[in-house]
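Note that one protein chain is taken out, while the other chains of the complex remain in position.
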Amino acid sequence: MQETHTIVVPDVSAEVRQQLLDYVLQLADTSLILAHRLSEWCGHGPILEQDLAMANISLDLLGEARSYYQYAAELEGRGRTEDDLAYLRSAVEYRNPLLVEQPNGDFAHTIVRQFLYDAFHYHLLLQLQAGPDQQLAAIAEKSVKEAAYHVKWSAEWIIRLGDGTNESRRRVEAAINALWRYSGELTTPSATEQALQQAGFVPDYAAIQGQIDEHVARVFAEATLPVPQGVFMQKGGKTGRHSEHLGYLLAELQYLQRTYPGLTW
Amino acid sequence: METAELTQEEQFQARIDADVRIEPKDWMPEAYRKTLIRQISQHAHSELVGMLPEGNWITRAPSLKRKSILLAKVQDEAGHGLYLYSAAETLGASRDQMLADLHSGKAKYSSIFNYPTLSWADMGTIGWLVDGAAILNQVPLCRTSYGPYARAMVRVCKEESFHQRQGFEIMQTLCEGAPAQKQMAQEALNRWWWPTLMMFGPKDADSPNTEQSMKWRIKRFTNDELRQKFVDMMVPQAEFLGLTVPDDKLKWNETKQGYDFGDVDWAEFWDVVKGNGPCSRERLQARVQAHEDGAWVREAALAHAEKRRQRAETVAA
């Protein structure tokens, strides 16, 4: 249920406020893009029950994205709305990490993408909810309960696919091989994140890296899957250097707003 | 007592006439069971295939709010399909078999979903018109004679109530918006009006199953009764929106206190029923592909569950 709260903007310098805006947009874009990808499954899932599960996760992420966009609009203070921020920014302005914009592929790719993100997302939210920014803490407090469910769901699927049939194992290994290289960006701070880490607004990724690694290792072990080592990590999404997939995704997402500028829907 | 002399079939009919619900393990005529399996599975398939035309616009919804609403709505349809498959399963049909019948073309689903969704206004029209028609069909089913079907329908109707409203809200926003939006709304109504009238099925005279279904209280109104009710309900709503219903013959009839309206193009109706709708092949193909692409996933989950069960047994032993 959508509630309207008064949004509290922290009393910080213009510079930090701008950094905070960039970071909140990064969080918003990340949730939106992953929600969008998951929503592409709707009506095409492997079984009805899982179609419902994926739509639920997508809806959670969409709700989270909207909360961040609303906060970003407030931080920006230029009268733009959540929809302006989601529908009228171009690919180079989007700040989501590369992982979440990767195409759905088969169910194994979707699950691996989801699990790698969920493991990070869950541990990030645990920190944000205890952080100094009231608004982020409030959003994180609500979202962490959802993320706890997401990571349980995706972890169980990693285990089923890894320790299922020969085919599922082959497919999940192929997906890990394709997507692991995007996992590093999640905890590699951008310049904005570094600055905010110093100001205390963004958690120290080095500190949560251990928890994430342990979480992933535990699930992979149960799935009898080896954890990849020494993989070259791609990055760029958080600074606007995306893969080619994002442009197409946004073309679809933004189609109506771009075709009929300025209308109400 | 006289009941002792009644045949099983007569006793069954007596219970129906007394409005006593029939439950899964109760004796029932084979034809009643078959009719129900056919009707419930057809209904379930309609929910499942019905996800596709609206699913077509989830990724293009024009605002974050609309995107959330549309996704939640299409997800509800998956839920409704699931409730209905479950109801049919209480009669001894397996979901796998029902899906196989859908995929082979043996089982039917509502023809309305074989039409394309071409603009955002189609999301409004489907919610407002198509769900409006569906609700008229479905509300009486909450009192249908078979218990599990009636209970599934209670749940469906409860959840559907937001579907029609969100559709009307989309239409209203478009009609009160820019000329291009209003035009989009009118154009969508032009395309969906007649197919929606077809949703109530053939004319009573051409509906051979109606009489028996009414007697068994599986069905509680005839096709023509519901169609009339629908037109009477929708015309004032279209007027409120400032939209024109695409029917020259539409006219208020003071004597019958209802609208007279033109005849549905029954040739088109039967063409679509036979699988020649504009999107019939695409819809079925999408369902078959989702099922086939998901086979290895379903199999992996079973294999893993079996491994776990065996391990638990080893530990226990």
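Per-chain residue numbering starts at 1, and chain names A and B are given in the order in which the chains are listed.
By our rule, a residue touches a chain if its C-beta (ideal position, glycine included) is under 8 Å from a C-beta of that chain, and two chains touch if they have at least 3 such contacts.
Going forward, contacts and distances are computed from a predicted model.
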| item | value |
| --- | --- |
| Chain not present in the shown complex, as UniProt names it (candidates "Urease accessory protein UreD", "ATP-binding protein", "Spermidine/putrescine transport system permease protein" or "1,2-phenylacetyl-CoA epoxidase subunit B") | "1,2-phenylacetyl-CoA epoxidase subunit B" |
| Touching residue (missing chain; options B:R21, B:R38, B:R95 or B:K203) | B:R95 |
| Residue touching the undisplayed chain, where the options are A:Y94, A:W153 or A:F201 | A:W153 |
| Touch criterion as defined above, residue of B:I16, B:M51, B:L82 or B:L174 at the omitted chain | B:L82 |
| Those residues of chain B which, in the complete complex, touch the missing chain | 23, 25-27, 75-76, 79, 82-83, 86, 89, 94-96, 151-152, 155, 159, 295, 298-299, 301-302, 304-305, 308 |
| Missing-partner contacts on chain A, residue numbers | 47-50, 52-53, 56, 152-153, 156, 160 |
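Basically, only the chains that are shown with their structure count from here on.
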| item | value |
| --- | --- |
| Averaged-CA centre spacing for the pair chain B and chain A, given as whole angstrom | 35 |
| Touching residues on chain A, where the partner in the complex is chain B | 32, 36, 39-40, 42-52, 55-56, 58-59, 62-63, 65-66, 69, 82-83, 86-87, 106-107, 159-161, 163-165, 167-168, 171, 252-253, 255-257, 260, 263-265 |
| Sites on chain B touched by chain A in the complex | 48, 51-52, 55, 58-68, 71-72, 74-75, 78-79, 81-82, 85, 120, 170, 173-174, 177-178, 180-181, 286, 289-290, 293-301, 303-304, 307 |
